[in-house]
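The complex is shown incomplete by one protein chain, all other protein chains being positioned as in the whole.
Labels for the chains are A, B and C, by order of writing; each one numbers its residues from 1.
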Amino acid sequence: MQETTLGRTDSSTGRRSGLIPTRMQALVKRAPAPGAELQEVDVPEIGPKDVLIKVLAASICGTDLHLYGWDEWAQGRVHPPLVFGHEFAGEVVAVGTHVVRTPIGAYVAAESHISCGDCYECRHGLQHICRDVRIIGVDRPGAFAQFIAIPEQNVWPTDRRFPPRIATIQEPMGNAVHTALTTPLAGANVVIFGAGPIGLFAVPIARASGAKKVITVEPSQYRLDLAQRLGSNVVVNPLQENVQHRVLDETEGEGADVVLEMSGNATAIAQGLQVLRSGGHISLLGIPSGPVSLDLADGVIFKGATVQGISGRRVFGTWYQTRGFLDSGMDLSPVITHEMPLSDFHTAFELVRNGQSGKVVMYPNGMPE
Amino acid sequence: MQETTLGRTDSSTGRRSGLIPTRMQALVKRAPAPGAELQEVDVPEIGPKDVLIKVLAASICGTDLHLYGWDEWAQGRVHPPLVFGHEFAGEVVAVGTHVVRTPIGAYVAAESHISCGDCYECRHGLQHICRDVRIIGVDRPGAFAQFIAIPEQNVWPTDRRFPPRIATIQEPMGNAVHTALTTPLAGANVVIFGAGPIGLFAVPIARASGAKKVITVEPSQYRLDLAQRLGSNVVVNPLQENVQHRVLDETEGEGADVVLEMSGNATAIAQGLQVLRSGGHISLLGIPSGPVSLDLADGVIFKGATVQGISGRRVFGTWYQTRGFLDSGMDLSPVITHEMPLSDFHTAFELVRNGQSGKVVMYPNGMPE
Amino acid sequence: MQETTLGRTDSSTGRRSGLIPTRMQALVKRAPAPGAELQEVDVPEIGPKDVLIKVLAASICGTDLHLYGWDEWAQGRVHPPLVFGHEFAGEVVAVGTHVVRTPIGAYVAAESHISCGDCYECRHGLQHICRDVRIIGVDRPGAFAQFIAIPEQNVWPTDRRFPPRIATIQEPMGNAVHTALTTPLAGANVVIFGAGPIGLFAVPIARASGAKKVITVEPSQYRLDLAQRLGSNVVVNPLQENVQHRVLDETEGEGADVVLEMSGNATAIAQGLQVLRSGGHISLLGIPSGPVSLDLADGVIFKGATVQGISGRRVFGTWYQTRGFLDSGMDLSPVITHEMPLSDFHTAFELVRNGQSGKVVMYPNGMPE
Partner (left out) sequence: MQETTLGRTDSSTGRRSGLIPTRMQALVKRAPAPGAELQEVDVPEIGPKDVLIKVLAASICGTDLHLYGWDEWAQGRVHPPLVFGHEFAGEVVAVGTHVVRTPIGAYVAAESHISCGDCYECRHGLQHICRDVRIIGVDRPGAFAQFIAIPEQNVWPTDRRFPPRIATIQEPMGNAVHTALTTPLAGANVVIFGAGPIGLFAVPIARASGAKKVITVEPSQYRLDLAQRLGSNVVVNPLQENVQHRVLDETEGEGADVVLEMSGNATAIAQGLQVLRSGGHISLLGIPSGPVSLDLADGVIFKGATVQGISGRRVFGTWYQTRGFLDSGMDLSPVITHEMPLSDFHTAFELVRNGQSGKVVMYPNGMPE
């Protein structure tokens, strides 16, 4: 790849670091069909309020799998060709003219939701549910590439003592933090449904937030083992035992104070309502693929239960909390089960698809030493 | 009816007021079948912590209609013979030996849920969702009678300037207060689904709590007219227009900040989620008769919405708030559309059944002068 | 005054409406001493994200009086020469190149706090307590002038059915809304200390938010009369009666559920803690001029009371709530006791100083027809 000066900031006053290539490797969803391709494309241009980031690590989210597999949701939302991916960390190599607080060379992760700033929700400090949100790697070019351009407002400065593999998972960890901290957990019996990466993150987060007992429900033994390794006090395989009975047994008959639904599975959601005690709280993060039939009378109304929908994470309240957990020594390494160069994307997506993995991290600019 | 001294308190130190009959008229569900009968039965005995109340007014709740009609729920819960009814007001005429703060002659209404005091919820101050709750007129003898015995802990002293017809509706009004005040309403666009008595109560309560605009959705024109009379800024008949479009029109495209679901109707619940803005709050009070199919992804999760199940009312936090609204002059008279002696119960239940009514009040001890 | 095209936006792509003068009349604090002068000065220039507003009304805040009188606080904060004033409404007449949602001709009010957007608080959606806040008319040129330039992010579009005199008081009304809505008021006994304009605004706001009873404590009879006219159920002159006794009398011995402290007077703050019931909430908006000695043991700790400091208003959550109250018909006209051209500023400040006034509104571009 030919190195050259960038020459692409919109103004002579924009700053840039040394040599930046004009072309880069990127994983591109080329056509409205399953799959993706590694291609050479232009390094993205930056606007006056944008920064250009050299991607040091990018991790795969369930959303990326939807996109890769080109399911119904992807077909309705995404317009190929598109570089996708939205969990990443890297180094700032160029900044636009109106960038004010991000220096060249900054080590950063990024909030993936670009909020409009003008809608009712944004004007209430609820940017995470902005009604005109645009998502990196979904609605605009993403992070499975050597470089990415994003607005400065989405940059999250990160301490260099956290390597790129940890820095990149701050974004999905933020989903878990936001979900877990919606309601107080101190002294609470917490049941987590689904031990994909976000569910796995939630285990140590709930433990560190004072949960009395964390019970993880998940049909994959591989993931249950990870949950246990991350500190889940109890793990339950719903294919092998009655979830409701087990939760009652483990909670002296009280039931769950808090349920964190991370699976999107309709049966799990129904079970979540069943195991909840009266006055309990259930947060829904996992996205069901269709309508879900619920016993609202017994599951929600008579119980006086609270059902909280969770989308994204607080910008940047959740990021500060996430940083707090990392700073205080929380070790999330066990969740990262696989790492590989971006060129092995085929293997990476296969691992995510078959569930024999935690978080999979890819390196667009070469493996770390 | 023969008058005699009561002689029924469990101890010679219990106090009683003058002459109390031994027998009384009561509406009795005699057999596990539709209907009920007016009968002469024993005036109830009182235990050491109970009070005996002469019922000056008793109003009909939807629950009573289930019981009267002997539907599936009633068949599973109620054991005839039973005097039913749980909304009432009256005068204390006898008190048990351990009654400490309720004098003979006190004018009172009553909380209908008798909580156990020992369960996890009770020990958290959440008696309204006690897991061993017993309901007056459902699990023990009720208020469609000349006298009723209840524990002193359920008594709510009421100012005599509120006549029995108003005093008795404090209980269902409490449902509306509890539902409405679960989330701040000041400056909010509030949509109420269902204009039965509780939905109707909710209209002035929401207005008095600072709602910017109250929109009532209800298929009965009779009830929509009542809603308007009670101050609903907008009324919508879902049989005649598109609810979602109308709500968006009325809210400058923002949608509802708060939805109060008082109907239990599955379509209404689905519409409630549709009209809710991102970050909005929906309280569910109406009890659906079966499972409800919901679009949790778009209706709850992506919106970051809060769904709050509502059961009963705070004991006695809600009662204080209810008193506050009454004290500050809230006029709920329009909700009370019919009044009659208990002996006209047939007519009364027919009015409730056909929906051409608001709240129906019955008088077991004669019509007020 | 000579009319000319503005020619002052920083870029040829900024938009402007017809003829804008180059010079204007403005009230200028010229020197570090009491008083101010009406002068002709340059119409302010606008940056790329700014708008230029023709000021149709500007109202006087207590802060302006501090500035005018040049007290200790003003001496420590303000650097003359300065055009001051921060409550205003007007019409947008020019916009910078990066202004995206505000059209020329828009009728607007403005948030007076310009937040940095980068500090811990701003990144938590708490711009009202930004640690690097700059205040219009205090830290940069203000609104007692024919034109003012402010960042677009501070603009609040206002409906033209509210005349400039009402539009300008949205800002201080917002203080009252923010103070009053920090805690639920439905069914609550609310005591307001201080019936200056913000305390007066709080009266109908508390009433409209469901307060059971509003009690206003204020030594000026003129202002007590205004409080009564605005709906205060009880008014108490602390010079004439014992505040604590009266509050207990008026609340059946319970005490205040909520205290709104709008006076900044040390005695009032102490009384506020005294009249508060156990578990009550007191919001402090009034700014004491020095340290205040408090009985924390009896007033706060044993009571389990909550003391909430209040600064500014939520941006823009409070503005939406304020709009909601205005839209639903709240009439704040009685608070506006005097209106005059800007040139009568001398009289205006004298009225504010002597307390024989509610809110005083000035018109820099001529009285409305």
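Here are some notes:
In this text, a contact is a pair of C-beta atoms (placed from the backbone, for glycine too) under 8 Å apart; a residue touches a chain by one contact, two chains touch by 3 or more.
Since we're looking at a predicted model, the values are computed, not measured.
Note on the undisplayed chain: of the listed residues A:Ala167, A:Leu181, A:Leu296 or A:Leu342, the one touching it is A:Leu181. When you scan B:Trp70, B:Tyr107 or B:Tyr120 for touch with the missing chain, the hit is B:Tyr120. Touching the missing chain, out of A:Ser283, A:Thr322 or A:Ser357, is residue A:Thr322. Mapped onto subunit C, the interface with the missing chain covers residues 120-121, 124, 126, 128-131, 254, 269, 277-279, 284-285, 287-288, 291-297, 300-311. The set of subunit A residues touching the chain not shown comprises 177, 181, 184-188, 208-213, 320-325, 327-328. Touching residues on subunit B toward the chain that is not drawn are 100-101, 118, 120, 123-127, 314-317, 319-320.
Basically, only the chains that are shown with their structure count from here on.
Shared residue numbers account for over half of those found at the interface formed by subunit A and subunit B, and the copies are therefore classed as meeting with the same residues. Rounded to whole angstrom, the centroid-to-centroid distance between subunit A and subunit C, based on C-alpha atoms, equals 42 Å. In whole angstrom, the spacing between the mean C-alpha positions of subunit A and subunit B is 45.
Shared contact sites, meaning residues of subunit C that touch two or more other chains, fall at 320.
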